[in-house]
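A short write-up of the structure that comes next.
Apart from one protein chain that is not included, each protein chain of the complex appears where it belongs.
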Amino acid sequence: MSETAVKTTAEPTAEEVRDTKIYLGWSMTDAEYERAVGMLGRLPNYTEAGLFAVMWSEHCCYKSSTPILKSFPTTGPRVLQGPGEGAGIVDIGNGKAVVFKAESHNHPSAVEPFEGAATGVGGILRDIFSMGARPVAVLDSLRFGELTAAHAKDVDRNKFLVDQVVAGISSYGNCIGVPTVGGETEFDSCYEGNPLVNVMCVGLIDVKDIQKGRAAGAGNSIMYVGATTGRDGIHGATFASEEFGEGNETQRSAVQVGDPFMEKQLVEACLDVIHNHNDILVGIQDMGAAGLVSSSAEMASKAGTGLYLKLDDVPQRETNMTPYEMMLSESQERMLLCVRAGHEDEIKKIFTAYGLDAVTIGRVTDDGQYTLEHKGAVVADIPVRALTDDAPEYHLPDSEPARLKGLRAVDASAASLKITNPSETFLDLLASPTVASKEHIWHTYDSQVLTNTVIRPGSDAAVIRVRDTDTALAMTTDCNGRYIYLDPEIGGKIAVAEAASNIVASGATPLAITDCLNYGSPENPEVMYDLKRSAAGISAACRTFETPVISGNVSLYNETSHEAVYPTPMIGMVGLLEHTDHITTQAFKNPGDAIYLLTGPQGIRPDFAGSEVQKLTTGSIGGVLADVDLDAIAATQRALLTAIRAGFVASAHDVSEGGVAVALAESAFGFDSASGDGRENPQAEVLGVDVTLDLDDPLLFAETVGSFVVSVPAGKVEQFEASVAATSPEAAATLLGHVSDDGMLNILTNGDGIRVATMSAKKVWKESLACLLN
Amino acid sequence: MTSSKNYKVTVYVTYKESVLDPQGQAVKGAISRMGYEGIDSVRIGKYFEIMAHPSDGTTLEETIDAICDKLLANPNMETYRYEIAEAQA
Amino acid sequence: MTSSKNYKVTVYVTYKESVLDPQGQAVKGAISRMGYEGIDSVRIGKYFEIMAHPSDGTTLEETIDAICDKLLANPNMETYRYEIAEAQA
Partner (left out) sequence: MSPRFAVIVFPGSNCDKDLLWGIKNIAGMNAEFVRHDATDLSGFDAVLIPGGFSYGDYLRCGAIARFSPVMNEVRRFADEGKPVFGTCNGFQILCEAGLLPGALLRNTSLRFVCETAQIEVANNATRFTSKYDPDQLLRLPVAHAEGRYTVTAEELEQLKANNQIAFRYAKGHNPNGSVDDIAGVTNKAGNVLGMMPHPERAVETLLGSDDGLPFFASLIDSLAA
């Protein structure tokens, strides 16, 4: 190890780094700096300090969230790969496995929404194909500020963000040719200034092809493939510093621009190498957050090796890049390969056929050191472990948020809603952007490319068939941040329960989840409380639904001027359909089919705290969030799934925002099958409902989790009821009435009920978002 | 029509130098595959032809500056310049 | 480096008058919604900055003409023009 750290021109010396505490600007604390000094046994030079700072950042090492992530259940009989690699993997039989993960791109999207969202898609795709899987579907989970001037500080900015984020996702996903099949879009003022852009990718793999990101075998080569390295994406704080003083400030930009065409070539080339040349490939990993340093150090750490990289050989897009800049750059569309020594030219040849350069930039060593050479000098020499395994881990204090007391005191009874005209409330709910159809958004996503999509966006879960088998995969993203804001633990349970309900309603068995934990600053004990408690809720639900957490992502510091977003742990769930015959949508099929409400033993409860109807009628949310009985929900889901598999169910839709009334309407709106368009079902124009509920009017809008609106062919009513009773005594199937052919939503209650023409309700629901966004 | 003169404004919007320009790269690649030599780099930008006249109380420059800043160019990644010429009738 | 001079070529490609330019119309609409007055029409085109040097046996004009005709503009719907200037070292 070099005794004196080597200094590059114009960079501060190791002593100056210490004295000026320049590392504070990289979000490295004094204590962390001292820790690094202790590990090195000398002062780190500028480059080294930078490597420590970025590798020990929350983004790379999850130092404040690791203790929480460790509490998640992560194993199960089908789990082939849990958290820790690029993505998690679950066995789906027939020698195949599903690979999935979600990632957030909130901060880049807040600054530059189009490119931020586009590169978010690019990044998550690389996580999937670096495991050896072919990406087969993308889902996007989005949160924005409100779209009406009355509820927004800058409504034009909010609309602009929606427009650009959606355009970014569609441009990248459509170009690369992976269908975007689902997602969710919600609006709340807490997301103004800090939108959430979470993207999930699902891939398929033959179990034998699973890759790991390892740099093993001293002497093997490290090869760099893909786009050239520029100064884009280097941590904002650093970027603003004087390093670029010589250049013209206005000519510089740190924005990462996505190049989906390059990525398409990368996917094909990498999968070619993995499938056909696995004998010469040792490991492969994408360059994600903290680009080159993070990917290479992790590959070495996982293999217990060292690395020697020659930075002069890194393909560069800009002149005079420093080692620090090259290592931290987050230029997109780059991959790192570990290749068996002597086979570099074969690898080069494969990539050349796809129009890509593969360049050897270093080799694996056995000294456990992370060594960088630039212009003939060693510019960094750090134990690999110090950067990775030995990163700090914090158990930050938490305390109950002050808001909870006030929120619990809010009256969330049916009376507080002051509903006088249920039909009017119903139409207002259908028009509210969170409930309204998201067709305006997903219409711009190619949801069918790859010709596997059975259920496009527009039903509870999207469904993709698995070629060469009878099986199919269902997938969804879910999270109601309002519930978590009111009660983090119960809200966490609900997020997973709702995801499972969506999966089950499509006819699938939930397999596992991924997550994106979007919160404010972990240094705020109240945020830590939210994080811990919601994670506890998620864990509990995952145990009940037998859906381990196989991958995920943490995004902290989602706040503007100390106003944090609602704690929003997005849950991405995948389920398995044993047979494509079981695929079920939320759309009613035929007049005369019986309509059931399937619930837990308590039926529909006055669950108004945090509901859409509460927000609509009172302008805010509050109240005590009723706890959920996870076992009862699981039992209800089992009853539904059993009936679906037996062929007794024509449609199933879970009750969520807007309650039973909205669920009934959405089922009548006739979205169906692959078209995702009402024109698909020739009867969509005439479908209606004739139902009677033994409830007071407001209960029509209660959001009792784990309830379903189910339609059953007239001839199968008895079998359906018997099946539910036999499967789950806890579940209650209440016959409400039937699907009608007079085009009316006729919902009778103990009060006024609702009577509205299906088509006029549908128009409100279908056009609302487009109107608000124009 | 107002009595004021009419102008043709041409606005050029280009990426900042450090921003990746995949389009430009693709075009450059195509040119060399087509066998043309001597092309060292290609960058692609946008180009707007705007017919305009000054409106009450503001100069045309002020209006164009504002439109460029807010709409035509994305200040995170792009720069712009423009030319104003009197339009032929 | 060759001994020959380097040039900066700027190419402008625009739709023919007869071709509908919905993007230009959308920009015009946005400008007036933003409250700016005096904008009569907007047309959007592409703009290329090409750094180039003449290669053996052909003039730069010949090369640029060919590239524009075949690649940069679609003669069915677009027209182009270009300027060549000596590049500053």
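Going by the order they are written in, the chains are A, B and C; count residues from 1 in each one.
Methods note: a contact is a pair of C-beta atoms (placed from the backbone, for glycine too) under 8 Å apart; a residue touches a chain by one contact, two chains touch by 3 or more.
The model shown is predicted, which means the values in this text are computed figures rather than measured ones.
Asker: Looking at the full complex, which residue from B:V9, B:V27 or B:I64 touches the chain that isn't shown here?
Answerer: Candidates B:V9, B:V27 or B:I64; residue touching the omitted chain: B:V27.
Asker: For a quick check of understanding: of A:T66, A:S189 or A:Q448, which residue touches the chain that isn't displayed?
Answerer: A:Q448
Asker: Give me the chain C residues in contact with the hidden chain, please.
Answerer: These residues of chain C touch the chain that is not shown: 18-20, 22-23, 26, 70-72, 74, 76-77.
Asker: Give me the chain A residues in contact with the hidden chain, please.
Answerer: 170-171, 174-177, 259-262, 264-265, 354-355, 442-454, 465, 580, 673-677, 679-680
Asker: What residues on chain B make contact with the chain left out of this view?
Answerer: 22-23, 26-27, 29-30, 33-34, 44
Simple rule for what comes next: only the chains that are shown with their structure count from here on.
Asker: In whole angstrom, how far does the Cα centroid of chain A sit from the Cα centroid of chain C?
Answerer: Chain centres of chain A and chain C, defined by C-alpha means, are spaced 41 Å apart.
Asker: Let me have the rounded angstrom distance from the C-alpha centre of chain A over to the C-alpha centre of chain B, please.
Answerer: One centre to the other, that is 37 Å.
Asker: Indicate the residues of chain C shared as contacts by at least two other chains.
Answerer: Counting only residues that touch two or more other chains, chain C contributes none.
Asker: List the residues on chain B that touch chain A in their complex, please.
Answerer: By the definition above, chain B touches chain A via 15-22, 26, 29, 74, 76-77, 79.
Asker: Would you mind writing out the residues of chain C in touch with chain B in their complex?
Answerer: 6, 12-14, 24, 27, 30-31, 34, 36-56, 60, 63, 66-67, 70-72
Asker: Name, in rising order, each residue of chain A that touches chain B in their complex.
Answerer: By the definition above, chain A touches chain B via 111-112, 115, 227, 230-232, 250-257, 259, 261-262, 317-318, 331-332, 355.
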